[in-house]
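Missing here: one protein chain of the complex. Every other protein chain is in place.
Moving on, here comes chain A:
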């Protein structure tokens, strides 16, 4: 049999593609198969991606939680109010439908995040200014408190006093912000 791509070399690779139930036989020589894979198998390949692997991970997880699941009435399906994605759909595609899914699937995704991010479950990075609001203050206070501990251990009390005053003033700012928003 001759390769269907170049019509020159003998076909050494034979496989069957089934798309929407339609069967197609593919016969390629090694050369063309390589060229083809070079064309099609690149980043984000929809054929097999991180999301496929993820779906496996998520499925295992729902297996572990069976006992918990059984305590709910059987017909109850966990579904996001906003995008209507069900937990099962999320498991299948490995992607969320909208930001509200994070809230809807909250209890189930925590162990998954832990596994994916080496045990971490709380964001430590950048905070957007617009959404951040008092988060920036909270972050700074937290950092200063760590700094304060180090200064006390090192017996640098003068600097420690400065940091303590800074923390107090930030805490006051935080309180007034809370007052504004309530």
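Following the convention adopted for this analysis, a contact is a pair of C-beta atoms (placed from the backbone, for glycine too) under 8 Å apart; a residue touches a chain by one contact, two chains touch by 3 or more; residues count from 1.
We take it that contacts and distances are computed from a predicted model.
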item: "Paraquat-inducible protein A", "ABC transporter permease", "Protein-arginine kinase" or "Chemotaxis protein CheA" - which is the UniProt name of the missing chain; value: "Protein-arginine kinase"
item: Contacts of chain A with the absent chain, listed as residue ranges; value: 5-6, 8, 31-32, 34-36, 38-39, 41-46, 48-51, 54, 82-83, 85, 93-99, 102, 109, 112-113, 116-132, 135
